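Just below is one structure, and these are the notes that go with it.
In this view, the complex is presented without one of its protein chains, the others remaining in place.
Then we have chain A:
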Amino acid sequence: MADDKDVLRDVWFGRIPTCFTLNQDEVTEREAEPYYLLLPRVSYLTLVTDKVKKHFLKVMKAEDVEEMWFEYEGTPLKWHYPIGVLFDLHASNTVLPWSITVHFKNFPDRDLLHCPSNSVIEAHFMSSIKEADALKHKSQVVNDMQKKDHKQLWMGLQNDKFDQFWAMNRKLMEYPTEEGGFRYIPFRIYQAMSDRPFIQKLFRPISPEGNAHTLGNLLKEMYPTAIPNDGEPKRYQVVIHGIEPLLETPLQWLSEHLSHPDNFLHISSWITQETVGLNGGNSELTDSLMRGRSESCP
């Protein structure tokens, strides 16, 4: 593998094998079989689960059905995060397939956004792209696009058409060579088990001195605890698309190649297992992490 374009393909075609099971509290007419599916890492749960819904509706009475939502080990899964981010954040250490529980009742309004139709996902997706382009190009690229171009991006994602999507998305990834990168890198850093939704600030790909910023520079600035001090073992895992890039990876390159279709670089991080052990159970955060783990282990 020599070409950066292969990275784009690998990112796009990343799949998570998933087992959907119906929540036991749901009233069914007969027992629901689990449903197995390969979920695209870069898509959204509610966009790719029509088949799941159809599968479980077969065993349910129409009057018992409300809006479908998903939960993993007690955590409601936010559909507006890319599937890959949800997996990395909540289930990266799980045994595959990823086991997701399907609910049709008791929608957790506090935790999740409603998603009555795909147009809501589209609106969310497009607003992310626009926000990213505002950071990258002062919105110039996205504003220059026509309505049909926007549609092409969305249809590309919806129908899993890599070529269709990238034929348009490459424009969003261009930048003037003399500037060496985007204006700002659109990124979001998620912390597992944290109450904060995510970290998102302005960060340039190039330092004022003209050096390329790396992933390490970004973390140091945004999330210093994630970087191990000299000699210390790694305390945090920093994961993008299920992989851990080296800290010296140039941020601009990451943004061009490892961004999600919404044009954001979604970075997930959590405390490594060993560190949890070292710290003992002195914090609520590690507690919950420990609990989660022990529950997941048979």
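By our rule, contacts are C-beta pairs under 8 Å (C-beta built on N, C-alpha and C of every residue); 3 or more make two chains touch, one makes a residue touch a chain; residues count from 1.
Here, contacts and distances are computed from a predicted model.
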Chain excluded from display, named as in UniProt, from "AP-3 complex subunit delta-1", "SEC24 homolog C, COPII coat complex component", "Sorting nexin-2" or "Tectonin beta-propeller repeat-containing protein 1": "Tectonin beta-propeller repeat-containing protein 1"
Residue of A:63, A:109 or A:163 in touch with the missing chain, whole complex considered: A:163
Chain A residues touching the omitted chain (full complex): 1-8, 10-11, 14-17, 36-40, 43, 48-49, 51, 96-97, 152, 155, 158-161, 163-164, 166-167, 170, 173, 177, 180-181, 206, 209-212, 241-246, 248-250, 252-253, 257-258
